[in-house]
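Note that one protein chain of the assembly has been removed; the remaining protein chains are unaltered in position.
When the chains are written out, they are named A, B and C in that same order, and each has its own residue count from 1.
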Amino acid sequence: MSPLQGCLLLSAALFSVGLVIALARSNAILVLLGIELMLNAANLNFIAFWRFHGGTAPATGVIFVLFAIAVAAAEAAVGLALVIALYRHQKNLRLQEATRLRG
Amino acid sequence: MTFTFLILAVIILGSALAAALRPNLIHCALLLVVSWLGVAGFYLWAGAEFVAFAQVLVYVGALSMVVLFAVLLTRQSRAELRVDAPETRRAVWAVIAGVAVSGVIGTAVFATKWDSAPVTAPEITVRGIGLELMGAHAAALLLLGVLLTAALLGAVVLAAPDRPEKEEKS
Amino acid sequence: MIAAALTTDSFLERLPVLARDTVTGLLPVSWRWLAGSLLEIIAILASFGLLFAYLTLAERKILGRIQNRPGPNRTGWFGLLQPFADGVKALTKEDVVPAGADRVLHFLAPVVLVAVSLLGFAVLPFGRHLVAVELDTAVLYFFAAGTATELAVFMAGWASHNKYSLLAAMRALAQLISYELPLLLSVVPVVLVAGTLSTTKIVAAQGGWSLGFIPHWHVFTPWGAAGFVLFMVAALAESNRSPFDLPEAESELIAGHLTEYSGFKYALFFMAEYFGMCALSGMAVTLFLGGWGAPSALLEWIPSYAWFTAKLLVLLLGFIWIRATLPRLRLDQLMKFAWKFLVPLTLLNLANAAGWSLTAGWTGPLQLVRWAVALSLVAVPFVVLGRTLSAGSAPRTYRFA
Partner (left out) sequence: MNFSATHLWMIPALPLLAAAIGSLTPRGGRKLAAGAAIAAMIGAFVLSCGALVTALAHPAVHGYANFAWFTLGNEVVRVGWLLDPLTAFMAVMVTFVGALIFIFSLGYMKEDRNFTRFFCFLSLFAAAMLGLLVANSLLLLFVCWELVGLASYLLIGFWFHKPAAAAAAKKAFLTTRIGDLGLLLGLLWLYHVRGTLLCYDGGAGVLEQGSLTALAGTTVAGGFALSTAIGLLIFCGAIGKSGQFPLHVWLPDAMEGPTPVSALIHAATMVAAGVFLVARVYPLMLADQALANVPVHALTVVAGIGAITALLGAAIAVAQNDIKRVLAFSTVSQLGYMMLALGVGSWVAAIFHLLMHAFFKALLFLGAGSVIHAAHHEQDVRRLGGLGRRMKATFATFAVGTMALAGVPFLFSGFWSKEAVLHAAHAWPVSSLPLLVGLAAVVLTAFYMTRLITGIFLGAPRTDAAGEAHENSAVMTGPLLILAACAIGLGFLGTPAWPWLQSNLGGVVVPSESIWEAPGLMLLSIGLVVVGLGTGWAVYGRRRNVNASSVDPLAQAAPGLFAVLAARLGFDEFYVATFGRANTWVAALADGFDRHVWGGLVSLLARFGEFSGLLNREADEDILNRGFDRASAAVRGAGQTYSRAQAGEAHGYLRTVALAFVVFALVLLLGGVR
């Protein structure tokens, strides 16, 4: 098994763990964190390909990851702001109860 | 397949899994921080120092702080932190989905034929990254700045209470 | 670098390196790197441990002097043995853990804190040949390592089941996050001008003298001076030192996040604080005060690490002095100061440095223009911002002294 495959498997596993967290846990913050984990898994893939799979530009993968991290930061900021708003709205963070928009 | 990699993988996945199972919200958050640190370690191992330190700065330095803040701001009592265990039905579905996804990706990874020629680590310096950012990706960088500003303002607006006399937290 | 090394490569200069090589020489080649790094770690631990020990003493002595009391003077001559007495006391003391506490985190907090605060030393160039790890991204690494301290503080505050601790933890988080920004932003100009993130290269960039006695340290440029001051202020706040020691404000919350700690854990926290202080001061020396560089060509025969130590000690003395002088801020003042005063100034300073590096080619009268512009860019915003922010809150005047 080549290192690349290992990295990809690792990222796949990390991704699904994040998915499980996001799906199973009911606390909005944890859901958000799970999503962050998935993002990390994606970044991990970028670095893996950049390192073990000869690309064209030397720094593309790295720069992509940098951008991804920045975007993740923004996403987390907004997400947590949403969480706080949600908390102010309904006095808890149970996501399954935030169904005001049910059709 | 080096030893380091395996250790890192264990740290990353282990802490993440633990976070998935722990009932205590704070513990989950801290465990996830560990997992992020592991990812940073992975970047180091892969030779992307800059990314690694950026990851630490952003995730461990800033994101975890914000998360903990959110945790502390959105709890009435200490008991609140003990998140009720997920009801079984959702948990089962979640596990099924997770396993299915990882299985699919895993099969895809193995099914794909990679050119097995081991490639040498690409040589990058911080200077190189900087030049690349300021040159080819300058526009993207600017857009990113705009995005972050917008996100910051949006976060403030969202988290600010409707009543102005309370001061906003974000 | 090599050329410079050859010219001033006295025996004293190379002494530490020689010592290391002699010791590692005894071992088989495959082990040498490990032994070498271990030795470096041990050296750093030992020297800074000792420094910590005597720093506490020095602090107490100096505070005493400033407050007209002798300070510790019983154990040993002038109380020179006081630190060890304290150490023994801390070790032999009972380690109390509150009932409702989260034992694991309560134990982890101080350990993590010390470990993290030690990380920073790895990239500080203590001397011409004395840097533990040569990193291309050293500065980034330094601050990345520093960020984890916040986590530790939070862990401490939350783990010890105590409202004061939690409040303190919140305060600490707010403060650390707020001052992380000016700290980093005040470093950026240096990186911009030096064009590198590696500490050794930054030090090298400040090498050399004009007229033989004016060193090219960054602190001697307008933006550098401003950056230095800003950096030191932010560093004060980052290391929870007075006047920014709100997280452990005795008068308000007993001892902040340290409330539930006793014995050796408490000592560890203490140690971590001093380590952080030292690390930040060392960074300041590296970034602004020319690192291990000698202030004048004539004084180069003194080994570089001596210079570094001297500068470091001066800064630490400044820390202590400030603690003895300034009263503690209020929380809102703290935040206001960080966000409304430091951050804008650092940003302006960045612009200033950019202009400086752009106008590097100017000579003769243009040089004067360059200086005037840079100085005004430093002074005017400072005055204006200060005036506007401190408007209304005039210094309190007492009718009866």
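Operating definition for what follows: a residue touches a chain if its C-beta (ideal position, glycine included) is under 8 Å from a C-beta of that chain, and two chains touch if they have at least 3 such contacts.
Only a predicted model underlies this, so the values are computations on that prediction, with no experimental measurement involved.
The chain that is not displayed touches the following shown chains in the complete assembly: A, B.
Interface note for the absent chain: among A:4, A:23 or A:39, the touching residue is A:23. From the options A:31, A:47 or A:77, the residue with contact to the chain not on display is A:31. Of the listed positions B:19, B:39, B:105 or B:151, the one in contact with the omitted chain in the full complex is B:105. The chain not shown here touches chain B at positions 90, 93-94, 97-98, 100-101, 104-105, 107-108, 111-112. Residues 19, 22-23, 26, 31, 95-96, 98-103 of chain A touch the missing chain (whole complex, contact as defined above).
The rule is simple: only the chains that are shown with their structure count from here on.
Here the spacing of chain A and chain B, counted between their Cα centres, is 6 Å.
Separation between the centroids of chain B and chain C, computed from CA atoms only, is 29 Å.
Shared interface positions of chain A, i.e. residues touching 2 or more other chains, are not present. Touching of two or more other chains is recorded for residues 50, 54, 62, 69 of chain B. Residues 102, 105, 135-137, 140-141, 143-145, 147-148, 150-151, 154-155, 158, 161, 166, 170, 173, 176-177, 180, 195-197 of chain C touch chain B in their complex. Residues of chain A touching chain B in their complex: 1-10, 12-21, 23-27, 29-30, 32-33, 36-37, 40, 43-44, 47-48, 50-55, 57-59, 61-63, 65-67, 69-78, 80-85, 87-88, 91-93, 96. Only residues 1-2, 5, 9, 12-13, 16-17, 19-20, 25, 28-29, 32, 35-36, 39, 42-43, 46-48, 50-51, 54-55, 58-59, 62-63, 66-67, 69-71, 73-74, 76, 80, 83-84, 86, 90-91, 93-95, 97-99, 101-102, 105-106, 109-110, 114, 116, 118-119, 121-124, 128-129, 132-133, 137, 140, 144, 147-148, 150-152, 154-159, 161, 169-170 of chain B touch chain A when the two sit together in their complex.
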